[in-house]
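The other protein chains are all here in position, but one chain of the complex has been omitted.
== chain A ==
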Amino acid sequence: MSEPHTVTAYDDELRWLSRRLSEMGGIAEGMVADALTALINADTALAQRVISEDLLLDQGEREIYEKAVLVIAKRQPMASDLREIIGSIRIASDLERVGDLGKNIAKRVISIHTMAQPKKLVRGLEHLSELALTQLKEVLDAFSSHSAEQANSIRERDEEIDAIYTSLFRELLTYMMEDPRNISACTHLLFCAKNIERIGDHATNIAETVFYVATGQQMTVERPKDDESASVVADPAE
């Protein structure tokens, strides 16, 4: 937003959307980080708090949606303004999904906190979540600074998350095959890993939206994909 609008109330409305979105981003980030801390420390109280925070994101998404519809009706936005408003709606729904995924991890913490968890796997998850959180943080920065360049590099890095997820997937399978008593915990951890990988995908979605808002162009269709877990099978002969 270089020049201010002739109608200053219009600028206030756009600023409101962007501020509310940043708040949602902060909450989503916090939820995911807390969910992982809760998982590592088997902290059910913290997990419970994460679960209750999800309501804030649902409310944020609704408010942004309603405000955006109102601004479109009142101002009939064009060009960069229109892209920004439509972008806000899309990003709000991505952030709301991130919150859901964080909440889902927190729920699993409550289910498995009494079970023994392989330390190495939990560390792997921690690393995965750090990457996803960095992506999320940076994409929110890219949004507030309208940086197409930053958005582009975020999308490139999603590959790394996918690769780590695939290797975690293999490890979890191995643990389950070694000892069937691991299956319950490992299955939950597998879903946690999948959730984190999905959070990375949402960060990528947001990066694509930011790129479009900033440039008016869509990113190229091909997106780096390295999640090969769909083709991983456990070989009983091993």
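Assorted remarks:
The rule is short, and it goes like this: a contact is a pair of C-beta atoms (placed from the backbone, for glycine too) under 8 Å apart; a residue touches a chain by one contact, two chains touch by 3 or more; residues count from 1.
The working rule: contacts and distances are computed from a predicted model.
Between the names "Sulfite reductase (NADPH) hemoprotein beta-component", "LLM class flavin-dependent oxidoreductase", "Phenylacetate-CoA oxygenase subunit PaaJ" or "Phosphate ABC transporter ATP-binding protein", the one given in UniProt for the chain missing from this structure view is "Phosphate ABC transporter ATP-binding protein". Here one chain is not drawn; of A:D54, A:D81 or A:D227, the residue touching it is A:D81. What chain A contributes to its contact with the hidden chain is residues 2-7, 10, 75-83, 215-217.
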